[in-house]
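Left out: one protein chain. Kept in place: all the others.
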Amino acid sequence: MSSCFNGGIDISIFGESHGKAIGVVIDNLPAGEEIDLSKIADFMKRRAPKKDGTSTTRNEKDIPEIMSGIYEGKTTGTPLCAVIFNSDQHSGDYGNISHIARPAHADYTGFLRYNGANDIRGGGHFSGRLTAPLCFAGAVCGQILERRGITTGAHIERIKDVCDEKFSPVNVTAEQLNKVKNGFPMLSADAEEKMREVINSARMAQDSVGGVVECAAVGFPAGVGSPMFDGLENVISQLVFSIPAVKGIEFGNGFSCADIFGSENNDVFFIKDGKILTKTNNHGGILGGISSGMPIIFRVALKPTPSISRPQKSVDFKEMKETELIIKGRHDPCVVPRAVPCVEAAMNIALLSALIDAGKI
Amino acid sequence: MSSCFNGGIDISIFGESHGKAIGVVIDNLPAGEEIDLSKIADFMKRRAPKKDGTSTTRNEKDIPEIMSGIYEGKTTGTPLCAVIFNSDQHSGDYGNISHIARPAHADYTGFLRYNGANDIRGGGHFSGRLTAPLCFAGAVCGQILERRGITTGAHIERIKDVCDEKFSPVNVTAEQLNKVKNGFPMLSADAEEKMREVINSARMAQDSVGGVVECAAVGFPAGVGSPMFDGLENVISQLVFSIPAVKGIEFGNGFSCADIFGSENNDVFFIKDGKILTKTNNHGGILGGISSGMPIIFRVALKPTPSISRPQKSVDFKEMKETELIIKGRHDPCVVPRAVPCVEAAMNIALLSALIDAGKI
Amino acid sequence: MSSCFNGGIDISIFGESHGKAIGVVIDNLPAGEEIDLSKIADFMKRRAPKKDGTSTTRNEKDIPEIMSGIYEGKTTGTPLCAVIFNSDQHSGDYGNISHIARPAHADYTGFLRYNGANDIRGGGHFSGRLTAPLCFAGAVCGQILERRGITTGAHIERIKDVCDEKFSPVNVTAEQLNKVKNGFPMLSADAEEKMREVINSARMAQDSVGGVVECAAVGFPAGVGSPMFDGLENVISQLVFSIPAVKGIEFGNGFSCADIFGSENNDVFFIKDGKILTKTNNHGGILGGISSGMPIIFRVALKPTPSISRPQKSVDFKEMKETELIIKGRHDPCVVPRAVPCVEAAMNIALLSALIDAGKI
Partner (left out) sequence: MSSCFNGGIDISIFGESHGKAIGVVIDNLPAGEEIDLSKIADFMKRRAPKKDGTSTTRNEKDIPEIMSGIYEGKTTGTPLCAVIFNSDQHSGDYGNISHIARPAHADYTGFLRYNGANDIRGGGHFSGRLTAPLCFAGAVCGQILERRGITTGAHIERIKDVCDEKFSPVNVTAEQLNKVKNGFPMLSADAEEKMREVINSARMAQDSVGGVVECAAVGFPAGVGSPMFDGLENVISQLVFSIPAVKGIEFGNGFSCADIFGSENNDVFFIKDGKILTKTNNHGGILGGISSGMPIIFRVALKPTPSISRPQKSVDFKEMKETELIIKGRHDPCVVPRAVPCVEAAMNIALLSALIDAGKI
């Protein structure tokens, strides 16, 4: 319910942006799995604000402290809890907007949902900060997947009108997926420069931009997942939409499947080295909710950061009157670079969960 | 798990395409709700094969028989079970392809998932026929929503390169949503003719086409839904991906949110007649997983029907050899028209479930 | 929720006593398991009314019809639905009591719960008839367990003051567990005669009696189950309390654990033939929610049948006035004999579910 995901593993995420701490409990992890905390830190760092102008200048250390579930460097099999204490809050920044709805934020809907009792400071439980525990969980799952030869990765496919190359749906490799984890998460160095420009010029204009993240997994065994409500697409989607700015998701060739004929869209099966593969991968590695053995590929649309510093018209939903709003505080001109590991984390959780459901781990 | 959805209401769908029956159990429906079975039949008819060349010529009566949960025309509050007996199967049609993977179908992945024990006739549990009980459940939920002033509807937004008009994100009305339930589910009569042509020419070419369905709800109260994993987007997505051909979903302006600046994407709140509204509706009626009171709008991509009658290359996954495949049987050249009520059904289930979770029903 | 159990397998039970049908959907069963329908019928027969005066003379055929999930005699792995059509209802028998609360029945509480909309005929969804689909599900699970060397069984330990022998907590065997499945489910032939007398004299006195069922499993592997909320005791209890007349459950030495000292209650571990065993089995085969490899043993208390034919004082909860009640219809003077397979069924579901959760099946 709400902030719990229940599958082969259970995830319970808690915390408010300006409360004491945020964190996560992960239940039903396999026991005896070595967890490298420095690699977890690396994963978290990919989500942390960049020092290069593309994101907020807020200083989020986000060091997860393990409360339980890891003993002598390995998972115990009982619930793993990690807590990230909040330190660098500037609650004062938000003082004047507590009942003025920030457009495209959940201030107004959250007020209704919780009868005005929710902690509104910094977005509270709706804050993008809550993706930090999601990343932690995803990083833990990722290490367990990696040990079984499964590699996942994600990159920025597009920011506004600047596009990166795409992963090859058929030939994407673990190396490529790992490579984009270093530095700005892109395949093409040329496009990177242009993207940074787009983001920076949005920042200069007190505005923001959105984009698309592409995520892939290789090495995932065929035959895992289920039909109907518990397929890989269903579960990945359920998890991905927990990332605040997500507006859409598509698997394989996604919405462009409508552009072609069935005879073009149908991926031809063939046999190579005793393995069944498909020549193209429009299906994105999933058929009937179940993995086909081809790379799993999907794309996620993220809206422009709602918090922009230029004055905006809005309403005070407590006083029920129209007013002007100026959002202070430090905000990302574009959430896409920081969303990349979040999307990957959601996928990691979904894939590990499905493997456990299938009794493969 | 698998074919169960668990939320404010629980749905358990069962059946195989060529088995004795398919059906659904719906648990936790509110008690005492009048259910008009003739309106249910109307809903089911929208999913039934059309007699106009756009779909299979198979004769699916699909009359759901109520086993429990309705007494003297009203829901009892205890589980409602409806069974649709299968009658018009031509199992022989599928005899020769039982171990040859039909491209873009779940034959191969299902074989792996169930160690070859699943009922493969007509796609078994993976068949599009399983959307009939989904529609039944959606039709029941729809009547309960309607009684509370909530109207949902869907239309074909696009088939290949032929587009219908779109719902107005701000001004779509219950009347419009109900109107598209009659006849071919489109807003524009002009586009209808072109769409039929596209479908028919695909059929003549032994090919198939896909498209996009747009779905909307009006009258849904603000403040319903939850953050993180149980938001309206998460739940709608989880349900929509149970429809076999779905490849993607987007809410509000969806993937095109990446084309514009934050200052354009942010929907401005204002007050009209004592109600808080937004001037635009890029957010699709959902903020932070919670309804805003604006129309809820999303679009779903559906791939071209995988079953085409022209010869295709494939593999026999039991014999592990490449072979040619000719799919016999009667198939839809385009699933989109019949998918329209399925998408609407998924939304109805999600919305009723969220209202019950919120204690509003 | 309500009539759904969600674990390693999912069970959704539907139906009302005098509606069209009752039944069950079982999801996530392992694929390819042979199911012997004649053995299922044998299991169901143990629950059917006896022709010997100990139960109702109502003629319940209770032949489950398989709708899905079994193909060529084996589980498909996709949801198994079985429907039992109701045939021998005498709804008229219940006409005069529809708003007079039958004592110890759920008429009044059900009326409140469902705002008077539930189907009250014959108890509706609260009827003991709903244990028929439970038995079906338990019979299916039992065959899958049996194939893995796990045998379960149950007998009447006590009816009023007449006691059967008990299973040996340490030495109970599969043979014993199977033997009590034939005829009156008791170990001691001597006690059987006395029990029948107790039941018959209750019947003659227009009264009823209750009792205790003892249930055991042997061959269940050690190390299966989980701490906290998902232990074997938790899950068995959750399932057993779905049987209408159950008032209590105890594992191992149960309530009598309070009679002895820790030094007596602690079961001493020892090694025999390379296996770890305990000398006594006060713990009932479960420690920390997890199986120890010793026989799993528990007992369940069942109240006297509430429906007795002598006049009773009660209230009409609609008219809100006190009145007298005469229950017509045919009722069991003692539900305990027929409850025996129901308790066993609940255990079978719990054990199979735990094995699947543990990835052992």
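Chains here go by letter, A, B and C, matching the order in which they are written, and residues are numbered from 1 within each.
The definition used in the following text is that contacts are C-beta pairs under 8 Å (C-beta built on N, C-alpha and C of every residue); 3 or more make two chains touch, one makes a residue touch a chain.
All of these numbers come straight from a predicted model, not from anything done at the bench.
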item: Omitted-chain contact residue, chosen from B:P103, B:P185, B:P227 or B:G262; value: B:P227
item: Touching residues (missing chain, whole complex) on chain B; value: 78, 227, 356, 359-361
item: Hidden partner chain, residues of chain A it touches; value: 1-4, 6, 9-10, 12-16, 19-23, 25, 27-28, 31-32, 65-69, 71, 74-81, 83, 113-119, 124-125
item: Missing-partner contacts on chain C, residue numbers; value: 1-5, 11, 13, 101, 103-106, 108-110, 112-113, 125-126, 130, 158-161, 202, 205, 207-212, 222-231, 233-235, 237-239, 241-242, 244, 246-255, 257-263, 265-271, 274, 276, 278, 282-284, 286-292, 301-306, 308, 310, 312-315, 317, 320-322, 357-358
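FYI, only the chains that are shown with their structure count from here on.
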item: Rounded Å distance, chain A centre to chain C centre (Cα mean); value: 46
item: Rounded Å distance between chain A and chain B, as computed from the means of their C-alpha atoms; value: 26
item: Where chain C touches two or more other chains at once, by residue number; value: 78
